[in-house]
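Every protein chain except one is present and positioned as in the full complex.
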């Protein structure tokens, strides 16, 4: 098995947007995705395991076994303005480059099956200096038309490299006939970075006309912090910047 | 060839339980599986080779060539109480993470083909301190209902990580619509650890209502010790704890 | 996905020659291929992504996202003398040996589909000493008949090893029933090496009876230099010879 996908439900979606929210810099994407899932009551409909995830199981203190996984949730817009969503959420990215491509290929295959034409990837954009208040937004896009939509949100053009699934999905989506768009919040990379997540969520809400309450964002931040803690990863004070853990978990 | 499976026989089984007994910490799973095969006269019906096993052959002193392999044995319960079993036994796990996933995928595919709905993985749970007398049992499960069944046996909930096939099978089985359950015996990791194996076998016997004599367990321990010895691996006295060999053989 | 190919158009070609122009020593092949594409107004018709490319996106200063890719262009000869061409151009080779084989296999499959029977790979042949003026040409071929054609151009026989796609395509093409031919220009490996590219282009033009103006070659050199610069790779003065960057980009 290179990868195995388990489909729990086959929703009927209209022109859904794929939102990527896997663990990464500052856990920005992870927080935003979790918040969207909780607030929109998005529903799990598929799950994917890759042979390039770690071969491990971790027991939470309630005895249940956790394991590396990526999940797909869907949300059907409640009115004409809101778009249907597919949210990619998980506790890990793939451990190898080959695995990252496999993961992105799987996600794009699945999204295409449901009629997706736009991919939005989220993340933190690491800056060495202290983040602005509020943190600045950065964007990049697969084409100029899409880029313009992002610039309207007040985001600046990224100059640099976008690592991992956030960059790869944007790079690959053209081959699936999709447009891609990457939205990153300025961060020093401390995790979980609530401020950067707030800014990214705010812009995403505007862009997709989503009616999402932001007041409970701290719940998702705390849940992410709790997950990290239960796996022995401490949240960091702003004073000591360290590297991200190369591998990340959630409940 | 990523993997090749050779099927010698296609038994008709009723709701069989897959028991994993590959080499690992303290060789606990290996001993228990070998004992079950010997006592129950379980029958070899399939064999799998992976390209992520080592590319080597070893000659025993009788000139026969041994090689890395994983075997599947079946046992048909002799009465209504005893369940049918599929026992996964072998002399190695895969050498890479990708190979471990491939191995587990193959095992679950095969088990599902015979109607399996429950996977039980065995092993040692390494503790730095001297093991209790008798060694304690630890468990983890893919879901709460299964976990409860294990706790009844007197096992405690594992807090930590379960490496290798023992953890991975439990993590993956949900995608094959199976329930999973992991049973580990406390061990300092000396091999082969007869005491830990004894405790695990005892619990397994209760759980599956297996009518297995335990008096000859030492035979399986000695066979395992002999195998290790013939490959240049010495059993260890409790005084000096060392790491497991990364690669393990049997006849 | 091991590799994904996106076909934009299916041209009808007659006995086309596959010309390989991926980044390599002195960026010789890259410059020549880019020049041919520009001068001949060759048309993009297919694009390939491999899981053994890097998992990264890079933003140019106009905000558009760039990513590792290999592209196929075609050119239909304008008269009876000129041959139809398929030009393989890109900003990277694969990162692993296995990936290089996958890439070459894909390219040969595609070329064969359009009736290709001859593969010409280009590149720089690194010499420690200062290159001759003009730089010497070196060649190698899959068979003697093809080799003779090359020697007529004034090229000398290579003595040594040809690394990467330039060598591999020649080595593999026989299995696709094609003849292969490798043409390298003497270079100290400084990049982009305009002189070596000039000599290779000159010979290629003769061999294929291509009516290509060479006066604008500097445009392709400058474009290649600009690409390197925008990715933080400085062109080198002849005084300090360094290693090639292991990974190379273009717009």
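By written order: A, B and C. Residues from 1 in each chain.
As a convention for this text, a residue touches a chain if its C-beta (ideal position, glycine included) is under 8 Å from a C-beta of that chain, and two chains touch if they have at least 3 such contacts.
Just so it is clear, the model here is predicted, and its values are computed rather than measured.
Student: For the full complex, can you list every visible chain touched by the one that's not shown?
Tutor: Counting the whole assembly, the omitted chain is in touch with B, C.
Student: Which parts of subunit B face the unshown chain closely enough to count as touching?
Tutor: 1, 4, 6, 47, 49-59, 61-69, 95
Student: If the missing chain were put back, which residues of subunit C would it touch?
Tutor: Contacting residues on subunit C, toward the hidden partner: 97-98, 100-102, 104-106, 139-144, 147, 151, 157-168, 170-172, 174-175, 180, 182.
One rule holds in what follows: only the chains that are shown with their structure count from here on.
Student: In terms of residue numbering, is the interface formed by subunit A and subunit B classified as same (over half shared) or different (under half shared)?
Tutor: Different; most numbers are used by only one of subunit A and subunit B.
Student: To lay subunit A over its twin subunit C by CA atoms, how big a turn is needed, in degrees to the nearest 5?
Tutor: Rotation angle, to the nearest 5: 90 degrees.
Student: Taking each chain's centre as the mean of its C-alpha atoms, which one ends up farthest from the centre of subunit C?
Tutor: With centres defined by C-alpha atoms, farthest from subunit C sits B.
Student: Just to be sure I understand: the centre of a chain is the mean of its C-alpha atoms, right? Then which chain's centre is nearest the mean of all of them?
Tutor: Ranked by how close its C-alpha centre lies to the overall one, first comes A.
Student: How many angstrom lie between the centres of subunit B and subunit C, each centre taken as the mean Cα position?
Tutor: Each chain's C-alpha centroid was found; their separation is 53 Å.
Student: Whole-Å distance, subunit A centre to subunit B centre, using C-alpha means?
Tutor: Computed from C-alpha means, the inter-chain centre distance equals 38 Å.
Student: What positions in subunit B touch 2 or more of the other chains?
Tutor: If we look for residues of subunit B contacting two or more partner chains, we find none.
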